[in-house]
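Just one protein chain is left out here, and the rest sit where they should.
On to subunit A.
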Amino acid sequence: MYKYDEYDQRIVDERVAQFRDQTRRYLAGELADDEFRPLRLQNGLYIQRHAPMLRVAIPYGNLRAGQVRKLAHIARTYDRGYAHFTTRQNVQFNWPKLEDVPEILAELATVQMHAIQTSGACIRNVTSDPFAGVAGDEHIDPRPWGEIVRQWSTFHPEFAFLPRKFKIAVNGAAEDRAVIQAHDIGLDLKHDAAGRIGFRVLVGGGLGRTPVIGEEIAAFVPWQHVLSYCEAILRVYNLHGRRDNLYKARIKILVKALGIEEFRRQVDAEFAHLKDGPATLTEAEVARVAQHFDDPEYAELPAADAGFAARKAENKPFAAWAKRNVRAHKRAGYASVVLSLKPTGVAPGDISAEQLERVAELSERYSFGEVRVTHEQNLVLADVRQSELFELWQQVRDARLATPNIGLLTDIIACPGGDFCNLANAKSIPIANAIQARFDDLDYLFDIGEIELNISGCMNACGHHHVGHIGVLGVDKNGEEWYQVTIGGSQGNDTALGKVIGPSFAAHEMPDVVESLISVYLELRHADERFIDTVRRVGAEPFKTRVYADRAARLEDERKVVNG
């Protein structure tokens, strides 16, 4: 994992000093609210419903044990003893005091962490594949490129005040696990025919109010030029993106307005000037960064561990966990473990200070002291020996992090929603919890199989509802909280946007609605067909019909009860 040198450390230290002074001036009345807002946002600080919220960057989702312990310490000292992992691999604290934030940032800086550009109209924290470096289908490790983009984008003076936020994701495997099609820039690492490394570049993707799937702007940009090429895209966007309407200010609107051909022409014209300029990457710099991501010292192990197989055969709960939460690893005898932050009744992505400390300790004992964050809001121990999985599972289970539901219906992605967020139209967490409670039976959950259910409390789509197999969007109807349901969305290589099934539902109806959708699937599915495959094969109609028929029947029952 990347370790700071003196330059990296100096930059975060100088940032702490800068923000300390800005906060002091704000509290002294020298800085107006409007002037302070972008400054605090670019340090991840929101003013929320109940208290400020601080979003801390986890570049491409990588953490070390010492950093995880620091997060636990911050949760306990400055917050209410827990933290929340987000769909962009970051972590949020919901209850810090504004005047404590400079001190929190100073504490983070001691473990090479910061909150730089986790919000605001700037280039945001770069995200990537949580299984980078350990996945069998990887062509090129995306982490060094994530770090290179992180450094380039940190305090980029030309792009500090863009029309709107700007998100970059990097993927380097056959399967897209970084949602690159839903980012302002998606960087897809690949080899060309001659074996040289470069990037297929996607542009203009994004969820939010106007969901758009990114389009290919360049089939192959050689690695040396990737920063210059990004700079060309950003400059065209900075100069020509709309600034008159917040809702039309993302780059996707500019790309749509110009058309991808004209947008590409403008970017290429800009790139022609920048190509081979000083931003051109050198082999030495790439090698310097890449060294930080060299494989840990793996042991030579047999491909399959006999003890692991035997434990699975004799212990059903362990087998269930191994099936759902353990993933194949590129190295013989190793596996990656997903720690579920989705037990029933807890806000998806939430974790207590005690659990964080436990995770730090387990990562040191079993996985080279590293932890990854997934955009599905779970954690990963990437390098665990198969022979130690049983022992690890027992401890993870004791820490309530072993719910065997990864990729299943209760592994819900959800934003903080109306319980915390100022922007939200409706609550997300109670909906997630109610659905989890309804589908609490593990055998039933396993029978339903792989399905992604994503919930956003408003159209800003932090819960990625558009790309959920089932998507739930909180909407406001005359001051009441209602929920619109989509089906058929998906992330990954075949990213698709879900389609709305019809009129929205009240909160208490949501478990029934999901149950109706699932019952249609269970009746219509072919063998080994996932929910999303069935939706694609039969279309949305049977699902719609059943959901609203079941709803009508429920309303009829309620009417009868009311009328005696």
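Following the convention adopted for this analysis, contacts are C-beta pairs under 8 Å (C-beta built on N, C-alpha and C of every residue); 3 or more make two chains touch, one makes a residue touch a chain; residues count from 1.
The criterion applied here is as follows: contacts and distances are computed from a predicted model.
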item	value
Which of "Potassium-transporting ATPase potassium-binding subunit", "Alkylation response protein AidB-like acyl-CoA dehydrogenase", "Oxidoreductase" or "Sugar ABC transporter permease" matches, in UniProt, the chain that is not displayed	"Oxidoreductase"
Sole contact to the chain not displayed, among A:H292, A:R365 or A:R525	A:H292
From A:R76, A:H156 or A:K330, residue that would touch the chain that is not displayed	A:H156
Option from A:L239, A:A257 or A:A553 whose C-beta touches the chain left out	A:L239
Footprint left on subunit A by the chain that the document does not show	3, 5, 7, 10-11, 14-15, 17-18, 21-22, 30-31, 35, 38-39, 121, 151-162, 227, 235, 238-239, 243, 273, 277-279, 281-282, 284-285, 288, 291-292
